[in-house]
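With one protein chain withheld, the remaining protein chains of the complex are depicted in position.
Which chain is which? They are A and B, in the order written, and residues in each are numbered from 1.
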Amino acid sequence: MALAGSLLTLAGSLLLFLGALGVLRMPDVYNRMQAGTKATTLGTILFLTGIGIGRLPEPCIFRVLILILFIILTNPVSSHALARAAHRAGIRLTEGSVKDDLDTHA
Amino acid sequence: MKRLSNTLLLFAILLLVWLALTDFNLADRLLPGAVFSLVVAAIFAPGLDILSEIRPSWRGIGYGLVYPIVFLRELVLANLDVASRVVRPRIPISPGIVKVKTSLRSRLGRIILANSITLTPGTLTVETEGEFFYIHWIDVTSPDIEEASREIVRTFEKYLEVMFG
Partner (left out) sequence: MADTIYTISAFIALAAVITAGVRLIAGPTVADRVIALDVLTIITVSLIVYIARMSGRIIYVDVAMVYALISFVGVVAFARFLERGL
């Protein structure tokens, strides 16, 4: 059980790192948000699950579950709010973007 | 009637969260938790008439159980997608914001749809306006509204339609 938990945690930390790498490497705000939202969500889920099922002095798997649920619920909301704010603040898409329906609409 | 069922639903959710936070220590924590959950539910339920958009049917409950599985599958795919893009030396993207149309009518259904879209491969909800969502797509394959709608929202829509309408 401890080994399985540690492997889950390892996978989660790799995803967290890839998410951070995406935030660093992607060309504009919206693409960075894509990497920053998705990879870190699953990364955190795996990381926390791994710790939750591994060795802990008392059972706190429920608390970790609530934390995971909370992150699933709030992460897309905050990135959506940020994307909308960025677009309204006039931050355009990167060069080489295909189209921007919202731009012509506004 | 509607208000009573909303209050009960909110009470149940609050009590469940409270019990989870206290490791289901029923002997000590059940009574104060129940009292506070009831008070909070009674105060805030009238402002949450969005909860009454849940359609209580057997089929809806079944779909509600299947939906997290579908969602988790899409989430894992999304992460593999992002990860595979990020590690390449030259990131393969052709991003753009496309407009899609949803057939969902309820607000709760639209909220869940928008959040689910954000956590699926290469898509991010930027703005909503009635039945139209503006979605940042990391790899635009079909700029046409019909086709984009089919590719992005159909996976979730068929479940949410039964659950919330």
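For this structure, a couple of remarks:
FYI, a contact is a pair of C-beta atoms (placed from the backbone, for glycine too) under 8 Å apart; a residue touches a chain by one contact, two chains touch by 3 or more.
In this text, all values refer to a predicted model and were calculated from it rather than measured experimentally.
Note on the chain not shown: across the whole complex it touches A. For chain A, the residues in touch with the chain missing from this view are 2-3, 5-7, 9-10, 12-14, 16-17, 19-21, 23-24, 29, 32-33, 36, 40-41, 43-44, 47-48, 50-51, 54-58, 60, 63-64, 66-67, 70-71, 74-75, 77-79, 81-82, 84-86, 88-89, 91.
Everything that follows uses one rule, which is that only the chains that are shown with their structure count from here on.
Remark: chain A and chain B have CA centroids separated by 16 Å (rounded to whole angstrom). By the touch criterion stated above, chain B contacts chain A in their complex at residues 17, 19-21, 23-24, 75-76, 78-79, 82-83, 85-87, 91, 93-99, 114-116, 118-119, 121-122, 124-127, 134, 136, 138, 140, 143. If you check the complex, the residues on chain A that touch chain B are 15, 18-19, 21-22, 25-28, 30-31, 33-35, 37-39, 41-43, 58-60, 62-63, 65-66, 72-73, 75-77, 79-80, 83-84, 87, 93-94, 96-103, 105.
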